[in-house]
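Every protein chain but one is kept in place in this view of the complex.
The block that comes next holds chain A.
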Amino acid sequence: MSGKDRLPIFPSRGAQMLMKSRLKGAQKGHSLLKKKADALQMRFRMILGKIIETKTLMGEVMKEAAFSLAEAKFATGDFNQVVLQNVTKAQLKIRTKKDNVAGVTLPVFECYQDGTDTYELAGLARGGQKLAELKKNYQSAIKLLVELASLQTSFVTLDDVIKITNRRVNAIEHVIIPRIERTLAYIISELDELEREEFYRLKKIQDKKRIARKKQEEEKAALGITEGGQYAANLLDEGDEDILF
């Protein structure tokens, strides 16, 4: 950390512009990601409530289904082997769909009826009513389970994605943006220093120039005096004015 942690960049006006646009980009990205995280969180809460509801309901429905199985067996006799042997085509099937929440795909399962009941004429002699009830119970259990499957996968996926998104949001907020800001501050201070240096240099040059000009003028002035009456001076004191002082 500290002031040392910044991007390796040469401090110049161009770099400053670049950093400024990067900072803007990072801030925009941060707010967008935050929005995404919020949207996911909202969905997540919704799913959470639904899962708990469905799970408890599922427990009850399964219990009831198991009970009706026992009832049917009591009425019909043991039909386990008949059922296990007569499996042919599935009547309840599942269709899947992909739902999209803030760019995250979630699977959605839905069960549907396909074809006719294979066990209609499966040679189960008695207890037709109990069997019909049993089928209905298990079918409703399946509907619940399928619903629960979508919720459960959505839950697991969302859980992961939310963690990743939050990590990104935090990284941008606490690492990337401060780093860019430090870089910007560094560039500005460096540029200021350069400016001061430049200013001082200009002053110095001005100074030197002034001195040089002064000298020149003095020389010129000296020359000008001599120029005015060059020959006279030459003639009069032959240039050995210094000796007089």
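Just so we're on the same page, a residue touches a chain if its C-beta (ideal position, glycine included) is under 8 Å from a C-beta of that chain, and two chains touch if they have at least 3 such contacts; residues count from 1.
Convention: contacts and distances are computed from a predicted model.
Selecting from "Protein PIR isoform X1", "UBC core domain-containing protein", "V-type proton ATPase subunit F" or "Mediator of RNA polymerase II transcription subunit 18", the unshown chain of this assembly corresponds to "V-type proton ATPase subunit F" (UniProt protein name). Summary of contacts with the chain left out: across A:Glu53, A:Glu197 or A:Glu217, the touching residue is A:Glu53. Along chain A, the points of touch with the absent chain fall at residues 48-49, 51-53, 55-56, 58-60, 62-63, 65-66, 69, 79-80, 83-84, 87-99, 107, 109-112, 114, 117-119, 131, 134-135, 137-139, 141-142, 145-146, 148-149, 152-153, 155-157, 159-160.
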